[in-house]
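Yeah, one chain of the complex is gone here, protein chain that is, but the others are all in their spots.
The letters A, B and C name the chains in turn, as written, and every chain counts its residues from 1.
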Amino acid sequence: MRDAVAALVRDGDTVVIEGFTHLICFAAGHEIIRQRRRELTLCRLTPDLIYDQMIAAGCARKLVFSWAGNPGAGSLHAFRRAVEGKGPPLELEEYSHFGMVGRLSAGAARLPFWPMRNYMGTDLPAANPRIASIECPYTGERLATVPALNPDVTIVHAQRADADGNTQIWGLLGVQKEAAFASRRVIVVVEELVDQSVIRADPNRTLIPGIAVDAVVVEPWGAHPSYAQGYYDRDNAFYVGWEPVSRDPAALAAYLDEYVYGVRDRREYVERSGGLEQLRAAARVCAGVNYGY
Amino acid sequence: MRDAVAALVRDGDTVVIEGFTHLICFAAGHEIIRQRRRELTLCRLTPDLIYDQMIAAGCARKLVFSWAGNPGAGSLHAFRRAVEGKGPPLELEEYSHFGMVGRLSAGAARLPFWPMRNYMGTDLPAANPRIASIECPYTGERLATVPALNPDVTIVHAQRADADGNTQIWGLLGVQKEAAFASRRVIVVVEELVDQSVIRADPNRTLIPGIAVDAVVVEPWGAHPSYAQGYYDRDNAFYVGWEPVSRDPAALAAYLDEYVYGVRDRREYVERSGGLEQLRAAARVCAGVNYGY
Amino acid sequence: MTHTPTELMATVAARELRDGEVVFVGIGLPNLACNLARATHAPNLVLIYESGAIGAVPERLPVSIGDPSLVTGSLMVCGMADVFQSLLQNGRIEVGFLGGAQVDRYGNINTTVVGAYDHPDVRLPGSGGAAEIAIHARRTVIISRLSRRAFPDAVDFVTSPGHRFRGRTRRELGMPGAGPVKVVTDKAVLEAEAETGELVLAALYPGVEADEVRAGVGWRLRSRPHLAKVDPPTDVELRLLRDVLDPQRLYLKG
Partner (left out) sequence: MTHTPTELMATVAARELRDGEVVFVGIGLPNLACNLARATHAPNLVLIYESGAIGAVPERLPVSIGDPSLVTGSLMVCGMADVFQSLLQNGRIEVGFLGGAQVDRYGNINTTVVGAYDHPDVRLPGSGGAAEIAIHARRTVIISRLSRRAFPDAVDFVTSPGHRFRGRTRRELGMPGAGPVKVVTDKAVLEAEAETGELVLAALYPGVEADEVRAGVGWRLRSRPHLAKVDPPTDVELRLLRDVLDPQRLYLKG
């Protein structure tokens, strides 16, 4: 992870760490904090705890997003302090989920914009002038548009990949595929590195092809406190516990000192966190299908 | 099948039978011929033998397509006779594959058009005025557009579905998902009806949800002479043998008499065809994945 | 059995759902309401989460819209591009549940900022998928507790549109869905008046006076000529809520 982030994430980059509640790569976010990347434009539908930590650590110049909260548990207070004028400033570019999905879809298709029926009757276009509109050449209707998002680097967590980066994901898929195809550079972080024969045995399960991937990093528990279907459960206690930490800048700084700056790598984070084994997934293995002919 | 076609396919309808070389529902095409539907607008990327048969049988008023041939074996001669002025006329609306994919993608998203970088330097827009263009509101570039395709009825063949129409497909996916979502009515034809627990055991394998499906028909060998991955191989001899049949209107009429009008249903077609068992797929079953948490 | 206002809210919301409908579910009370409906009069309700799980049958109370229990045993999992394009924009979602920090006289919802957008007093999470749910779901149901702060005359920021925006109606603005047909609060049900789009008092909960409701909204709340009657939760509904659906009282507090 250290080498991948050192080589592929640069100061000033537009960075996407995706994963909709599922497969959020905290391991990569922590490594970016440790390597003290600065002036990043952080993009994500749901900034989640990892972007709260990256904002608190001073990595971010700008946030591009659609829902900034601690799902089910409260607020992202480092984010809020910045936006409410009580902390270092943070530029915002705000969409809805559909808008962010459209931006990444356009990026993946290498189109300059994405059309959608959306935003009529809302204040979102007034708050974000990049939400524009277009006239349909067939019906004359006006449709909303969002501009393509083509990140410098996207980091995707996944259950497994081969050494070439052919990546398989199951459970919630979010916008992992779109983000990877939209990006100039892609890091895939996996729970398990598997032999290519495992990938080739079930090619419909592959979401991102190796030709779109620049680095594969093996990092078990790399998505904790989010989860990896079939590997480990969401650590809900951590999410609930983040509320008071995030609310108190000193507590947040102490958290970063202990769990990010204070460990060398993910293995040490897992050791220091302790007790993660109780989140290990139960077995609910499905049957295979026949690829014969 | 008889009931589904009787209830859901009407004279004058815009009909899509999709499946890119894989899972082409000949069974449904034959039933439409038997029920003597007329004035249909037939849409498909690759009209294939089944549309050649439907054109020969007089079902079609118009063809919307992107590649009309007998892949690897020759021409669709009923189609060619119509277009070359040697048979009953057939209106054409012609795109490229990307154009047809875009039309169905727009239909599935209920957008009036789909943008793409395409068609510059080709005569396709001159031949088809429905290929238009649009100016990007961000960059000022001109992009090509195709209009949405929202068929009256789409017929999709699949390996398996439950009784509610939750449909799983593996192997080549073509535009089955887009066609189903774009359509007002959807018939899913499956090799196997399975208990819903089979679907629920591997939800990432589901391509079309039951909420988008109006009828489920069980029809083993329903895609012959095309194929169903994991069930049976492509009948290449049939494709090669179609060339002389299609070339000779009398031979084509005799084929329809024997294999379409002359059988009551797919079971009789399979019996009359004979020897299909030798196309039965070998076992190449993949391993399952863990959905536990 | 006696019930709490929250239990009644969940029950009233559940009764808004018809069997076989396709529902876009959120976490919390909407999730409880949907599961209560499934367990009572609407066994064939199809629950869709914006995270991409269709036909979810969670074996535990999901704590997040993307909880792994929503995936295991569901009918389908699709990417979010399909959720927003093939399902929502396609018009296949029949009911959407919405909530928010502020709901105004026309059912507009604010989940973005309290105060000015550029210098907010309180920064809220933002739209998520709410803006497009409000626009595309064939109808929406708003769930929110009454208070003058939560029900101002006009919201500070329209995140999710209701029935009228800067004087223009949904139809004039080209919105496909019907908008918020009901607002389920802890004291009463409000509904939009057909002509004006303004929320009016439509039904009082047992034991609540109309004045209590008026005190909880920031505009002069009018009433329908005849208020509908709201039946309290039945014993069956209460037992399901308390013993089966939320035994740990995660969402039934209050």
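The working rule: contacts are C-beta pairs under 8 Å (C-beta built on N, C-alpha and C of every residue); 3 or more make two chains touch, one makes a residue touch a chain.
Since the structure is predicted, the reported quantities are computational estimates derived from the model, not experimental observations.
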Which shown chains does the hidden chain touch? A, B
One chain isn't shown here. Among B:Pro71, B:Pro137, B:Gly241 or B:Gly262, which residue touches it? B:Pro71
Using the touch definition up top, pick the residue from B:Glu141, B:Asp195, B:Asp248 or B:Glu271 that touches the left-out chain. B:Glu141
Full-complex touch with the removed chain, picking from B:Glu94, B:Asp164 or B:Glu192, is B:Glu94
Could you tell me which of A:Phe20, A:Phe98 or A:Phe181 touches the chain that is not displayed? A:Phe181
Per the definition of touch given earlier, which of B:Glu178, B:Glu191 or B:Glu219 contacts the omitted chain? B:Glu178
Residue numbers in subunit A that touch the chain omitted from display: 108-111, 164, 166, 177, 181, 196, 199-201, 203-204, 206, 209-212, 291-293
On subunit B, where is the contact patch with the chain that was removed from view? 20-22, 45-46, 65-69, 71-72, 75, 79-80, 83-85, 94-98, 101-102, 105, 116-124, 126-127, 141-142, 170-178, 227, 229, 233-234, 236, 239, 281, 284
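In this text, only the chains that are shown with their structure count from here on.
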Report the topology of the inter-chain touch graph, choosing from line, ring, star, complete and other. complete
Distance-maximising chain from subunit B - centres being C-alpha averages: C
What chain is most central when centres are computed from CA atoms? A
Report which interface contains more C-beta contacts, comparing B-C against A-C. A-C
Taking each chain's centre as the mean of its CA atoms, how far is subunit B from subunit C in angstrom? 40
Chain-centre distance (mean CA atoms) for subunit A and subunit C, in whole Å, is 28
Going by residue number, subunit C touches two or more other chains at 53, 68, 71-72, 77-78, 85, 89
What parts of subunit A, by residue number, touch at least two of the other chains? 116-117, 141, 170-171, 173, 227, 229, 233-234, 281, 284
